[in-house]
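Some chains have been omitted; the remaining ones sit where they do in the full complex.
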Amino acid sequence: MPYVTVKMLSGRTVEQKRALIEKVTEAVSETVNAPKENITVFIEEMEKTDYGQAGVMFADK
Amino acid sequence: MPYVTVKMLSGRTVEQKRALIEKVTEAVSETVNAPKENITVFIEEMEKTDYGQAGVMFADK
Amino acid sequence: MPYVTVKMLSGRTVEQKRALIEKVTEAVSETVNAPKENITVFIEEMEKTDYGQAGVMFADK
């Protein structure tokens, strides 16, 4: 606790994901006073056909 | 805002997803008085082995 | 199936939520060819202090 989920378009590298997990954990730890050991991060990827804004599929933009 | 997530079995076509995003956005906009520009739709697909009802995996039905 | 979750700021009336559930169900049914009987809608409300964009809490905007 806390549990952080980052939902984003697919395509990031493993290096980017590694940095994301490290830096988000630090940001959460510092701001809500939780030990890093207790923080969990999940990454969820989505495709451009599974995401839309203002009624328009992202793949069509 | 609002953010809409539609979770369903995989297999729909891109055309169906495009229509889904468009029509769900309109339905949300009209009923809760939110501009279409502010509405986001996510689609999440699941497999028949990852879904069950009444204790029975969907793939076994 | 499908399962639809609508996440939005708190404050809508019961009448708005009733219309939201009805109209979103119709939109999903028509576009992905699912019987209305199989469609479930969840509404999740959030407070203005629990939501931010571009690094700014919504309550501060």
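Order of writing sets the labels: A, B and C. Residues in every chain begin at 1.
Methods note: contacts are C-beta pairs under 8 Å (C-beta built on N, C-alpha and C of every residue); 3 or more make two chains touch, one makes a residue touch a chain.
None of these values were measured; they are calculated from a predicted model.
Because every chain is the same sequence, the assembly can be counted simply: 3 are drawn, and the full complex in the file has 6 copies.
Please note the rule applied: only the chains that are shown with their structure count from here on.
Note on chain placement: the centre of subunit B and the centre of subunit C lie 11 Å apart, centres being C-alpha means.
Contacts with at least two other chains are made by no residue of subunit A.
Residues 7, 46, 49-57, 59-60 of subunit A are the ones touching subunit B in the complex.
Looking at the complex, you find that subunit B touches subunit C at residues 1-9, 12, 16, 19-20, 22-24, 26-28, 30-34, 51. Per the touch definition, subunit B reaches subunit A in the complex via residues 14, 17-18, 21-22, 25-26, 36-45.
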